[in-house]
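Complex shown without one protein chain; remaining protein chains in place.
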Amino acid sequence: MTNPLLAVKDLTVDFITRHGTVHVLDDVSFDIGDGEIVGIIGESGSGKSVTAYSIMGILDHAARIRSGEILFQGRDVLGMNRSELDRWRGKAASIIFQNPRTALNPIRSVGDQIADVLARHTPARASEIRAKTIDALKQVRIPDPERRSKAYPFELSGGLCQRIGIAIALACAPRLLIADEPTTGLDVTTQAVIMDLIRNLAREQKTSVALITHDVALASEYCDRLIIMHAGHVVEVAPTAEIIDHPRHPYTAQLLRSVPSLVDSIGELQAIRGSLPDLRRADLPFCRFAERCDRRLPICDAERLHLGPALERHAVACRNPL
Amino acid sequence: MTALLEARNLKKHFKLAAKWPFSTPPKLHAVDGVDLVINAGEAVGLVGESGCGKSTLSRLVSRLLDPTEGQLLLEGEDIGRLSTARFARSEQRRLIQMVFQDPTESLNPLFSAFDLIADPARMLLPRAGKAELRRRVEAAAQAVNLPLALLERLPHQLSGGQKARVGIARAIVVEPRLLVLDEPTSALDVSVQATVLQLLDQLRRERGIALLFVSHDLNVVRLLCSQIVVMYLGQVVERGPSTEIYANPAHPYTRALLSAIPTLRPGKLERIKLEGDPLSPISPSSTQCRFCGRCPIERAQCRTSMPALRELAPGRQVRCHFAEEALTGLPAAV
Amino acid sequence: MTGIVLRLLSAIPTLFGVVLVTFLITRVLPGDPAVFFASNPSMTTQDIEAVRQSLGLDKPLPEQFLIYLGGLLHGDLGNSLSTGQKVVTEFANRLPASAELTFLAFFIAIGVSLPLGIAAALRPGSLIDHLSRVIATLGVSMPTFVTGLLLIFFFYFVLGVAPEPIGRLDPFMFEPDRVTGLYTIDALIAGDLELFAAALKQMILPAVTMALFALAPLTRMARASMLEVLGSEFIRTARASGLSRRKIIMTYAFRNALLPIVTTMGMTFSYMLGANVLVERVFSWPGVGAFAVDSIINLDYAPLQGFMLVMAGIFIVVNLTTDVVVALIDPRASR
Partner (left out) sequence: MSASAMRERIQVVRHVVLGNPLNIVAFGLFLLILLVAILAPSLVPHDPLKTNPAHTLQGPSAEFWFGTDQLGRDIFARVMIATRLDLMIAFGAVTLSCLVGSIIGAMIGYWGGFWDGAVSRMVDVLMAFPLFVLALAMVAALGNTVANVVYATAVVNLPFYIRLARNEMRVRRGLGYVEAARVGGSGDWRILTRFLIPNMAAPLVIQASVNLGWAVLNAAGLSFLGLGVRAPTPEWGIMVAEGARFISSGQWWVAVFPGLALLIAVFVFNLMGDALRDILDPRMRT
């Protein structure tokens, strides 16, 4: 990968809360190639959504980006001014969210919401925008698009709302789509339909996808590569099959053994020891997994290990990998 | 042998608000004639999509709701006739306990973990003295691997996994025969889920507590349960031993459900896409299969007659006119 | 549509309840209305009894209620014992005075509170945010009658810029020909700008007094609902789609924030109807509130009854209007 579409470099983000500063992301680096589908996997508190929001510039007021670069086609997103950013997001990169219903404006018809994005990024007459809106609805396979474009989110099922979310995100054929837990909260049958839709549209439009999820099985089915996050660190990056078959980071290995769909009987299921370190601590260990790890070495605590710009095929942030 | 718990033609219809004054209010058929058998020490998985009635059924079985119709037999005795308030004071209340979905919402925020676990024991084991109560609470906490030091804490001072343990400890402190679990792990991270699942399995094996495990996640059910009941729109559409259902789902809905599970395992089912939305559970037709409109093998007959839940093989039941066809016509799973 | 129809229908039992409560409260007034005439020494017991009969007070309560209802349906609110006029006539004369004042105050309050609350929500923690909070807390703490007196003291007595607080017009000016009953509007219709200015000048202090009172809840709600909407997930979607700031604030945030604000507007308007009573008293404003207080002191129950009914009636209409406006903004409410 000589020229990635997106390169996140050493991203460090803190949250200022009334209970102290939370070190949410620490030196997060990864990249996403053209047309690739990448899974960003982590449990709650791993920082996967914060990573996505940093890329899109939608972090809330409490967040402080301490350092790092987010390069999109070589251009630093973090350095863009407001209007540059507004012209970039929605057009070059876009995002779909976890809760499809609340992610849509409840009192604006879904057609208008798609049209808003189209009108913003493509210079066109009203009639063209209308036609394009209907096309966008057709693209996400919404039956009876003319009628449905006048519907409001509360009149549609969760699955249909998520298709609208996808239509909004893909309206301007962006180069990058971030899908932040797009099917959590949907039924498993709907999940399959939505995920297939995302994959097929991405392939058609040659859009790269970052699938953010806690569901290892889901990610492994749809993604080319996986990025494993733990407590604000990227711990392992590798092609899907390689990670599933030969996880090298102790956390990845333990995570895989706790996934029900990857084991045959309940006896094989294993839980991960301990819990996430408190990210407000000032004395966070260099390796945030160290306190839960059974392969810990003295050097883990002595020296900081950078995953670095993770350009290797199979990168692992561990002194003593499997 | 009498089953531990048996439901016969159990129904729960909710009256909805009438749209206009004086018009007949419509009824939501949440649970519409369900038969269910749970044997002592057995784990039964109840699966289906949201809105299929599995949560209502779990509340009928735990006697939080009064059934509209049908029988609910606990060791042969009909407990469905007693009102929920009367049942709360009966001897049998202790035997059926429940673990709830959201570990945060199901714990009284003003009670310490000790009081939370002790509460059912205080009510249902009135003869237990103070020392006895403490002994039982600590035993229950130990059984769920909850450090005794945490007993003093309030719910919001506990992690998600710890709260889930308190919820289970509270349910087992009165030594029930049946534990009804309503999606107990859906709010938890996978790593925590794994410990909870193992804990439940251990309770079943070591204490002979039967489990009714309600879930939308077939993978979880597969690991924990020997029997599976699949619900669709208030009805049971398929049930039988889990190994058989996984290997060879007979109902098209079960097939779709299984095929939709993301997995890395080889030989998975060809994806059956369910387009469209389910029919409405409000005043549904009695002369139509409820899977109509989404079924991949739907025929004219399905729209004119409701299939009955029939025996496909010993211990295996399905509600589909064309189940045999589905069994042979499509590639097998796993 | 059905939602709106149902909402209109649901006002009927409330309206009936209002009539019943009004009737019952005024019937237990301590002063037997007939006693009012007894103060006239030339009246005998028989005369009083005759008055009682003519007022229908000798009949059983349910029957009195039916007679009362019958009168209401014919638009008859009875007669005022103190002025001898029909209550309806008295109200027709005084309601425009109250309405003019209340509307002006209401518009001032909205004009200040909405921009203030929204500006505060757009920059939480800024100077304007603190200002809005001080105004909100201070505003709910100010008794209208004290504010009114303070304003009179400063602007009339100390600075001398405001006219004497003695009603709607300087006693040396002639009121405009009655078209709407609102002096400012009628003056404009008559083309008399001097009169318009004079009428407006008289109204400013009382209107500001009332507006100050209404400012607090409106600012609070504007700020809170705008903040909440700005923090919601669909705003995040709009931001992530690159929509312009203007579009996000006006089309996405403001329209959604308007829903609770409109409801609060309705409530505030009704509070102002109550506050009217005090403000009119302080500024000797010849409106319905002042009239009602006089009636209470004179134990004159028909005007009080009429006042309660009119106020509750306006209240119900205002609430219905709010609901209709909400239904127009929010598709969820109309279905």
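Chains here go by letter, A, B and C, matching the order in which they are written, and residues are numbered from 1 within each.
The criterion applied here is as follows: contacts are C-beta pairs under 8 Å (C-beta built on N, C-alpha and C of every residue); 3 or more make two chains touch, one makes a residue touch a chain.
From a predicted model like this one, the values you see are computed outputs, not experimental measurements.
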Omitted-chain contact residue, chosen from B:62, B:198, B:215 or B:248: B:62
Absent-chain contact - pick from B:107, B:212 or B:230: B:107
Given C:201, C:255 or C:281, the one touching the chain that is not displayed: C:281
Which residue of B:85, B:131 or B:300 touches the chain not shown here: B:85
Residues of subunit B in contact with the chain not shown: 59, 62-64, 84-85, 88-89, 93-94, 96-98, 100-102, 105-110, 112, 114-115, 119-120, 123-124, 152-154, 156-157, 167, 170-171, 174
For subunit C, residues in touch with the removed chain: 13-15, 17-18, 20-22, 25-26, 28-30, 137-138, 140-146, 149-150, 152-153, 156-157, 164-165, 270-271, 273-275, 277-278, 281-282, 292-293, 296-297, 304, 307-308, 311-312, 315-316, 319
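By definition in this document, only the chains that are shown with their structure count from here on.
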For subunit B paired with subunit C, centre-to-centre distance based on mean C-alpha positions, whole Å: 56
Distance from the mean Cα position of subunit B to that of subunit A, given in whole angstrom: 32
Footprint of subunit A on subunit B - complex, ascending: 49-50, 159, 161, 189-195, 197-198, 201, 216-220, 222-224, 256-257, 259-265, 271, 273-277
Of all residues in subunit C, those that touch subunit A in their complex: 124, 231-234, 236-245, 247, 251-252, 255-256, 259, 329-332
Sites on subunit A touched by subunit C in the complex: 56-58, 60-61, 82, 85-91, 94-95, 97, 99, 102-109, 116-117, 120-121, 152, 154, 165, 168-169
